[in-house]
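What you see is part of a larger complex, with each chain still in position.
Order as written gives the chain letters A and B; numbering starts at 1 within each chain.
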Amino acid sequence: MRQLNGFLYPRTETGRATLIPNPPWQYSGDLLTVEYRTDPAKVKALLPEPLDLAPEDPGAVALIWADWQSCSSSREELLDPIRSQYKEAFVVVRCSFRGVTYSRCVYIWVDKDFAIGRGLHQGYPKKLGSMWQTRPHPFSQGAPQIGPGGVFGASLAAGDRRLAEVVLTLREESETNGFVNGHPMAHHRILPGIAGGQDAYAELISSGSSSFEAGQAWSGDVDLKLFESPTEELADLTVEEIIGGYYRQVGVIWDGGNTLARQTADGSWV
Amino acid sequence: MRQLNGFLYPRTETGRATLIPNPPWQYSGDLLTVEYRTDPAKVKALLPEPLDLAPEDPGAVALIWADWQSCSSSREELLDPIRSQYKEAFVVVRCSFRGVTYSRCVYIWVDKDFAIGRGLHQGYPKKLGSMWQTRPHPFSQGAPQIGPGGVFGASLAAGDRRLAEVVLTLREESETNGFVNGHPMAHHRILPGIAGGQDAYAELISSGSSSFEAGQAWSGDVDLKLFESPTEELADLTVEEIIGGYYRQVGVIWDGGNTLARQTADGSWV
């Protein structure tokens, strides 16, 4: 019988129309990260079975803006950059599964459909949003540089409402650009039952970068604001204490992950 | 343990942030339909296991533009219309499974993330696109009316390339707005394996309207153009013969479907 081609839908004979190509997926981009502490109970409330709170600093949250250019191994998307550039903002917490600490994206907004498609595969709960992030440039007339005194702003909106905005003023070199997003990700992948009831499919998967390069990280002062929206819950992760703000340029390759657990017909996870 | 709420991701305690609410989903909108015949081999090439060609008129294709306003049972989305309005264009063929004829959407583009989310559940292979469709209006200064001589244009673009455009000139009342999209839908729902190999989940589901109202259908003359794109295969469904063009206003409720078959670990469908 016919086997169609294409990593995701729509599948065809040639596979050309697929929303996303086969991994590995390659990324170059700039990360603006703000880390803060919220009430750990608010993090716990976002962790479904079979996950628990991370044992240390369980209320830590990372809010990350990323300005990406990405491609498949063919690199053809770079020649038609509407197919390679996208922006995102996402919220990461940590969690624990079978004694191991993972990072977990609880909210994420992107501005391209291929990014949504990748998220379906990777378990990122992607919605569309509008993200803006100040870019560094060699000439300072209209841009900061990555260094002491460099000022970077970022904003996130969805549904024509601003959800978050930040101003980050770089102060000094940093060993890391934060710790909350530093573990392999533990994400659910779900398909609701077409006739109602339990999910037709629910899986907990883990994945991370298969390759990672990064420039010098910088840390600095943070001015962060979160805003209410009737369709979002980001502002409920209230900022109790700023941990830090960071800027870093990175190059990443992602090439799949592995299954941690699946939900069985009786609702348990094995 | 914690059961989170929300029909799709992201799931939370309140369920407020979910990309899409629980069905039923309610729709009011205008459909501009063009039906044509292509080489049946081109339709067959788009039908994966376990589907076959429809026995009658197997090369029939419907290209449909829809201008929708939609909501959940609460109707709250209608008060914040960025959450209820969207446009789409989609391509439907027919297929056969276990002796029953189904409609099947092979390509579809929408302009909102909640529409993508619904498509994940319903098995529509949704990408983002830009769709425009002439609207009727009671005053004719800048609008046609639904009636003899009414002229409606529509266009579809994705990736900053125009993929299709049509001009439909209404001529007379019609019993239907076409037959290709008239059966229950048979759609695959898939999740690729996170570690590669076979799909982690593949299901064939069927669904249709749980409630359907429609105004008088009109048919007319069609001028249809399809355009090439390196990331789309719509133009490969070449127009061999126009069947007809139709305009109709409808009100629809969708409330789930049922599973027709699932793929097993050895790749067979049961």
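One rule holds for everything that comes next: a contact is a pair of C-beta atoms (placed from the backbone, for glycine too) under 8 Å apart; a residue touches a chain by one contact, two chains touch by 3 or more.
Remember, predicted model here, so these are calculated numbers, not experimental data.
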Full complex, copies of the single sequence (shown: 2): 4
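Heads up, the rule we're going with is that only the chains that are shown with their structure count from here on.
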Chain B residues within the chain A interface of the complex: 1-4, 7-14, 16-17, 19, 23, 44-50, 80, 82-83, 106-107, 112-113, 116, 120-122, 125, 127-128, 159-160, 188-192, 194-196, 200-201, 203, 205, 207, 230-233, 256-259
